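Missing here is one protein chain; the remaining ones are kept as they sit in the complex.
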Amino acid sequence: MTATAAEAGRKPASMAQALNRALRDAMADDPTVHVMGEDVAELGGVFRITDGLAKEFGEERCGDTPLAEAGILGTAVGMAMYGLRPVVEMQFDAFAYPGFEQLISHVARMRNRTRGAMPLPLTIRVPYGGGIGGVEHHSDSSEAYYLATPGLQVVTPATVADAYGLLRAAIASDDPVVFLEPKRLYWSRADWSPDAPEPVAELGRAEIRRPGRSATLITYGPSLPVCLEAAEAATAEGWDLEVLDLRSLVPFDDETVCASVRRTGRAVVVHESSGFGGPGGEIAARVTERCFHHLEAPVLRVAGFDIPYPPPMLERHHLPGVDRILDTVSRLQWESDWTEGSGD
Amino acid sequence: MTATAAEAGRKPASMAQALNRALRDAMADDPTVHVMGEDVAELGGVFRITDGLAKEFGEERCGDTPLAEAGILGTAVGMAMYGLRPVVEMQFDAFAYPGFEQLISHVARMRNRTRGAMPLPLTIRVPYGGGIGGVEHHSDSSEAYYLATPGLQVVTPATVADAYGLLRAAIASDDPVVFLEPKRLYWSRADWSPDAPEPVAELGRAEIRRPGRSATLITYGPSLPVCLEAAEAATAEGWDLEVLDLRSLVPFDDETVCASVRRTGRAVVVHESSGFGGPGGEIAARVTERCFHHLEAPVLRVAGFDIPYPPPMLERHHLPGVDRILDTVSRLQWESDWTEGSGD
Amino acid sequence: MTVLEQRGSRRSGSYWPAPPPAWRPRVDPAPLLPDAEPYRLLGTDAAGRIDAALLSDLYEQLVRGRRYNAQATALTRQGRLAVYPSSTGQEACQVAAARVLKEQDWLFPSYRDTLAAVARGLDPVQALTLLRGDWHTGYDPHEHRIAPLCTPLATQLPHAVGLAHAARLKGDDVVALALVGDGGTSEGDFHEALNFAAVWQAPVVFLVQNNGFAISVPLAKQSAAPSLAHKAVGYGMPGRLVDGNDAPALHEVLGEAVERARRGGGPTLVEALTYRIEAHTNADDATRYRTEAEVEEWREHDPIALVERELTERGLLTDDFVQRTRDGAEELAAALRDHMNQDPALEPMDLFAHVYAEQTAQLREQAAQLRAELEAEASDAEGATEGDIAGGSARGAAGEERP
Partner (left out) sequence: MTVLEQRGSRRSGSYWPAPPPAWRPRVDPAPLLPDAEPYRLLGTDAAGRIDAALLSDLYEQLVRGRRYNAQATALTRQGRLAVYPSSTGQEACQVAAARVLKEQDWLFPSYRDTLAAVARGLDPVQALTLLRGDWHTGYDPHEHRIAPLCTPLATQLPHAVGLAHAARLKGDDVVALALVGDGGTSEGDFHEALNFAAVWQAPVVFLVQNNGFAISVPLAKQSAAPSLAHKAVGYGMPGRLVDGNDAPALHEVLGEAVERARRGGGPTLVEALTYRIEAHTNADDATRYRTEAEVEEWREHDPIALVERELTERGLLTDDFVQRTRDGAEELAAALRDHMNQDPALEPMDLFAHVYAEQTAQLREQAAQLRAELEAEASDAEGATEGDIAGGSARGAAGEERP
């Protein structure tokens, strides 16, 4: 996109607005796109992401379902079998769990099972993550489950522009996409033009959000702003951190990630999800496999603790914050001349 | 255990027999132990692990349930709330998925939710893994899901003796344990004494099954025999491989694992479960974090491919086998003097 | 001559051969079906048989309940509760559910049912920890025989069945009563729980509070059944339909169901027709999906007003009784307000205390990390200016715009 086109008509927009616009545009462009879920019609969803869609496209295109997540996902599978492109809303992360059998045993496998004869172009929107003071079951970071399920694409935006572009791409994909929406960024804002929206993004590409030479912070979704803040704070300590936004966990952009780590020689993976068995392990392992001789230090992880998501009054202690990131960066064995980086 | 006690009355027994005996002994020792699931009573389970229990203890202690896994797990939660110690059988790995909401949202969290007031001493037996020619949904390696769920213990035996000892320990645990039974080892045999069974094992301890100096194969469950076979074959190439059986994935025995890797300086993680987002990533990452300067090469992984479990006629291509393990071992950057190992 | 061996024909104008061998109707469906009209006592000829003491007790509880709901809602406005799903309008269900249970029985509430827990005797402050943002369950479930408030819909129902089943296996005299909403009946767990209960003949009573909505979704989009109570026959248990704003009627029907369960007669499904007068929670905007006129219609059918009339009718609604009732309710509200205005003291290290019976090595490491951070924070704070003391992790969450 050219700078002029992209900047035309830009004004502050929230991630929620960008997501809403992506749904609207997708529905307008393609009559097979159907939005479904709990409270998505008249209410516009509890986060108002589907606001106005039922009015504009009718409840046949954006309809409330009975309250049953396996049923929602299972009927969406049937609708996709018949050539529709359902976009399912799970109301909160933890309320996607009742649908896991449908997700794992069918959504992820139908194309493979039928050797390509029956693809399922299905988008499953899941608001995820904490930091909004939600009571139990409203703040889970459930991405590890999706990640470990071959056949799913797993995508998560961290910026307003990506909320639009990646959701359009997810809906356009001929494969099922679990689209993780970082709920505490719903009201984050950026200058963005709903009238000349970015073209549909490509799935599977990471983006460097802040170039740097000392080390790479590898992150995604809700932790991107925290990492950017940490990178700013790090300059005071003399560290020039690169911040990499994965955007897509599956497929994984090994190329961009490894290029960055090879350049900086050090990396920290940052996410909210519990550390043990979480995405960070996979990311650290594959970076190490691919960049071992470029690493000055082991790839470290900053993650949520290995505990059930805590009550709101304690959540700030659980969530990776700037200090914890900087502490971890400081453990990247800086005896050597870190200001030069260590890449080849 | 003394050698004499352990060897008294030893004769060939299968893992299935040892598991059966563990259930029987646990039920005899503790009247609060209740076995429940699909087909566990008269049939003795489709793998016959519960054979004879209904006859011996009555259907109130070993009872068939209606066919509904969320219901099985959910009612077991209620039974545990009332002070029973339910041992639930999930018929196959993929048929545990309907119970995931109960597992993630309740089983794993009840103790924490109630600050210790309401522990759930619950064992969930799940036959897992492939290699038995099972049709679709009968060969999943689902451990990544359990691993990523704080509050669960995740245990898997690889030997006949451990089948008994670890299952007794799981049932005795005051926390929920997902007990993964490698179904293709059900009919593996070893000399073992059902009449003087090993004492109840401690959960959370790994075991070195074959000492070696060149590199450590870190594995568990169904892949242990394959790794042992690979280690034997490796001697022909001059490699003396250590084989480490994790036994418990949660809690994880960092101590034993790191001690081994520090000694050998090289490690390969081997499991059937898909690589991406699987346990191997976590294991490789934590070993690297803890032993970075002892590593001569990155920790590598041999895992199932990132695909839905294949049809039986193709499964041998998917499962980690001896050749693939040896190929991977050969990529551990052996230019340096590997026969000495590289530990401190 | 034929593929299968021929047997002689016996067609004779009536059934031949015998019906399929499996066909032995297992139970008579008729008694399992709900009556065509919801059961009611107040305002009917049968109202006279309501025990006066019960009527007064229910009245007191309803008034306290209404006041409790108002106070809790007020606390959300003051930022003292994170969220409150009010049961205003549903007090009869809440109160009756609590009052039909004996000491040893168990209550399985959902997130909306803190009032039922309070009516059973739980301290309101303890009942509200979850909704306050404090620890998930603020009481010992075993002490009060109240399961933790359950947020994932219908998932508490199999727990109730399992607990009741376990008690029965142990020979204990325990009944479990589980609450669920109309929306919750659509979940698979509802189905599985009721089926297990009926097959096991577990001593459990299911009370569906049909308040017409699941957040914004009206019942008509939730179910096409004649009534939710009609689901019972499909499990082989009785289904009962009750006016959910008629506290004595509910008390009678639930009481009968509980006693039937206690006697070994198995489970019952009770559907109470009621209405959620407030929005779904304080965060919800109900004007998006329903009219004020509909709410008004239900205000006319208020559970407190219904009991009041019967009390008036009998001359029991004396000034003194009304005053005492009001005073009791105000006392409850004042105590709640006072307690909730104190900041709870949560211990961050408790994050690691109850994940497992015994802390794992990994959690010990993580606890040590947090302890070090807290110490660093504390020593930073000593020298720092105000507003600068939040830990690093708070920075990320701070500064976000909230809806």
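Residue numbering begins at 1 within each chain, and the chains themselves are lettered A, B and C in the order written.
In this section, a residue touches a chain if its C-beta (ideal position, glycine included) is under 8 Å from a C-beta of that chain, and two chains touch if they have at least 3 such contacts.
Since this is a predicted model, take the numbers as computed values, not measurements.
Touch, as defined at the top, links the missing chain to these shown chains in the whole complex: A, B, C.
Contact with the omitted chain, checked across B:78, B:225 or B:298, is made by B:225.
Interface note for the absent chain: among C:137, C:156, C:195 or C:268, the touching residue is C:195. Contact with the chain that does not appear here is found for just one residue of C:99, C:221 or C:251, C:221. Mapped onto chain C, the footprint of the missing chain covers residues 1-4, 6-7, 9-11, 13-23, 25-29, 32-33, 36-38, 40, 43-45, 47, 63, 186-192, 195, 198-199, 201, 210, 212, 219-228, 230-237, 243-245, 266, 273-275, 294, 297-298, 300-302, 304-306, 308-309, 312-313, 317, 319, 322, 325-326. On the side of chain B, the interface with the absent chain consists of residues 14, 38-39, 41-44, 46-48, 64-71, 94-95, 97-98, 131-138, 184-189, 223, 225-226, 229, 276, 305-308, 310-327, using the contact rule stated above.
Residues of chain A that touch the chain left out of view are 34, 60, 65-66, 68, 70-71, 73-84, 86, 98, 101-102, 105-106, 109-119, 150-151, 153, 173-175, 204, 250-252, 254-255.
Here, only the chains that are shown with their structure count from here on.
When each chain is reduced to the average of its Cα atoms, B sits farthest from chain C.
Between the Cα centres of chain B and chain C there is a gap of 39 Å.
Centre-to-centre spacing of chain A and chain B amounts to 32 Å, using the average Cα coordinate of each chain. Rounded to a whole number, the gap between the C-alpha centres of chain A and chain C is 35 angstrom.
For chain B, residues touching at least two other chains, in rising order: 70, 98, 101, 105, 109, 112-113, 150-151, 250, 252.
Residues of chain C in contact with two or more other chains: 135-136, 152, 188-189, 350, 355, 360, 362.
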